[in-house]
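Worksheet: one structure, shown below.
Only one protein chain is missing from this complex, and each of the others stays in its spot.
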């Protein structure tokens, strides 16, 4: 390889083995040698661990996380087991306590629950203003609304774009609500970032690493939605992409995964809440609207999410769901949302949380 | 077909179309004729519904539910859409109000939550008695415990069998708790039925129709667990098998489905709670222990299940999970269970439920 | 535990560690002690394997396979890794060469491909006889046909039962084809076994362990279908149930798994063919009819299955699919089947197989 750069390995050594390679009982000395040579070539250290009938090889010295793929299928290998998690910055082992993200009076990840609510898409000044006032009165502190919409069909409504952003800012001025809206590509990132308090990375973009890196350069809080078939570890790795660039303000969001069940839009995986809380110090919120996809099931799943320990919710509310340009079938009417908020207020103390009452504007 | 019986059609006609067959715009008259002939041959009535550019054919007169398979792939057919649900007796349309199953002082499906708790397997008199007393004190009213265990490996512990049943009955005498235990085949059904208050059909047997028919002949309440890859409709169809034989005492149980997520044992599908409640009048309980499979996530999911509207829970509790012969990793210690019960007692009124305190014995 | 039997451990020791327990770096001496105590209590031997910063504990001496569940979630444990497969008799390590099952002139698992074909359900003498002659002429050697049908709906056609068995035997006498038919419960096992050459265990019964044990007592070849959400390891464990009872004549069958994809009935997992062949010495056949569920996709998947290395196929063929009582949408017409067989005959040598021509009767 003439003149091309080699990967640099740092001197800083992580003394704990991060991968354990279990050799087959019948593995030959030559196979074992090949494995150790490979580890060496990668710039790490191999440690032979002799057992009764087989040997294991531990790897240390790697700053980067290793993936089992690199060893799993080599000759003589029975199994390659990562024994430390592949993420570092977002994991509990790297930080004491929980991350609380404060946005000018609204704290996400603290004792007070945070409720984000609003329409799927910003459709008009009237629609957004009516929704914003309603959700504010009911106690929400963040207004959601899509301006740039990623849609499965190239022929579907793609959002009001810049005009949508403008309307969101008007609604913020009018109500004092913080804004969360989705950014769907790097090209529009500047404009969206300038207009919002929280940037949403949608489920389809959870593995759009270029976009993750770009928002990692910002300091705006990022609402990172789980991809519909992403494992929890992959969600944490996506967060790691952002945090590794310096933006530590990441909010994880469970919003339903794709399974075989056809009667709901997705399967809301509330197991994710205790699991993510256990692994990571980042705040975790839940989107029950996409998670079940049917409006009359949303309140039940919103309650369940908070009972499971979520730090907050993001809920679709529309003044007239039947005429919504997108997601009408899963949007709550403002009065149903207000009733739900009253229930959530009763529920909060059962999980050592608070939910302050809204005040009319 | 010489001398073999034909399927009998009853005179009782259901006047509402149960399947709508949408023909392709270019479907030929002969293809339409074939479809109608097939419907006729099945003993039903075909109704042509002309549209602008295509026709649809409605089917009436079938007492049995039809499955789209029968028509979906025939020539000229665009789509076959069942427009009534394939289940009848377990659906809300067939009954006003909710089914409440009363077992001598314990009501399942009413305002009071029902908590079933106990070890995965009955292992010994001491283990069962200690668990029974602990869960009774904490407020459970039903004791769970497996005597005949279906196990993935033929080499794994298969339960204490008849001796397990005997120990369950002892525990009932001692504590007054009702008993729920699994029946895994027809051969042992008599013995298990004689020893228990509620018969559990495990997830692996949800589609064991011979067993469903056999328990349909009994009047013992049946706890029917959802198969790990069963749709909600299939769960309701399995319940229909039981109810169609005359046993209306069926309790549905969500216990986690199999998905791609590797960090939890199953994915607890709490969407199932509002969805089943909407479709069916039968009580719905949740098994958070199998649903997440990791003890320290169980309390969160138990809370979530009740917040989602479940009528109760079935929870694994073991006096010493580290030595359990099965499912130790997902069993709660008695003291953790007691703390959870206190939380559930706080939560109950938030969903218009009650949960009575236990009393020590 | 007064007077109840303890699990017996045999003296025969398997010297190779079967599970490796990786402790956390911060695991305490007391946690390590507890693990070793538990292993001891189970009658096995614990071997401490010291590493740079953590220790691992290997387990030997267990005759039964161990499941990671037993250790995975205990305090101080990072990971429990099974390092030998949980099945023994069906694995390649336990036997040299491939199992070939010979049934009076038909060999399954040898160089000659075996093609099983026929209707989903036996419906009438005419239907079965016409199909049997057609598939025989095309080169099939085994006739499939369901007499006892497990159906999702209690209201669907459940098969001709005993009369169906009688018709299958007539068809055998007439054509010389071997018979494969499904047994759905223990109660009818005797009758079905008496009438057939190969007993099919359907996908829904793959984890019906009582039925597996019962057919394990027979010597009739068993066609074991993979459950729709069973892992390959679970399929092999189900086979192990049968073989452990003494019936070594097990044929594994991939028939499609349940995934999120809605346009096909199931997702035919042909990866299963090389994976099962690698792990096990048992013959592997494929059911492309259920695997895709749409007749005009069946020939492509039949070809693919053989190209992937399957030992044979089981295919649904019906003289008039449009009038079939079940699975009409996925059944081939006899002439399409004959064309497919000609293609398969061309394909066979590409994978070092043969497929003999049929001869008319």
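Miscellaneous remarks
A, B and C are the chain letters, set down in written order, and residue numbers restart from 1 in every chain.
The criterion applied here is as follows: contacts are C-beta pairs under 8 Å (C-beta built on N, C-alpha and C of every residue); 3 or more make two chains touch, one makes a residue touch a chain.
Quantities reported herein were computed from a predicted structural model and do not represent experimental measurements.
Only one of the listed residues, A:124, A:169, A:193 or A:339, touches the absent chain: A:124. For the chain left out of this panel, the touching residue among B:41, B:81 or B:194 is B:81. Contact with the chain not shown here comes from a single listed residue; of C:129, C:193, C:264 or C:323, that residue is C:264. Of the options A:60, A:141, A:181 or A:330, the residue whose C-beta touches the omitted chain is A:330. Listed residues C:100, C:191 or C:347: the one in touch with the omitted chain is C:347.
Mapped onto subunit A, the footprint of the missing chain covers residues 1-2, 4, 7, 34, 38, 41, 63-65, 67, 69-70, 72-75, 86, 123-127, 150-157, 160, 163, 184-187, 204-205, 207-211, 213, 227-229, 234, 237, 240-241, 244, 258, 294-295, 322-323, 326-330.
By the touch rule set out above, subunit C reaches the unshown chain at residues 229, 231-233, 257, 259-264, 267-271, 273-275, 278, 291-292, 294, 296-297, 300-301, 303-309, 343, 346-347, 349-351. Within the complete assembly, residues 15-17, 20, 22, 25, 47, 49-54, 56, 58, 60, 78-79, 81, 83, 229, 258-260, 262 of subunit B touch the chain that is not shown.
The definition used in the following text is that only the chains that are shown with their structure count from here on.
Taking each chain's centre as the mean of its C-alpha atoms, subunit A lies 33 Å from subunit B.
Centroids of subunit B and subunit C (each the mean of its C-alpha atoms) stand 26 Å apart. Annotation for subunit C: residues touching 2 or more other chains are 229, 258.
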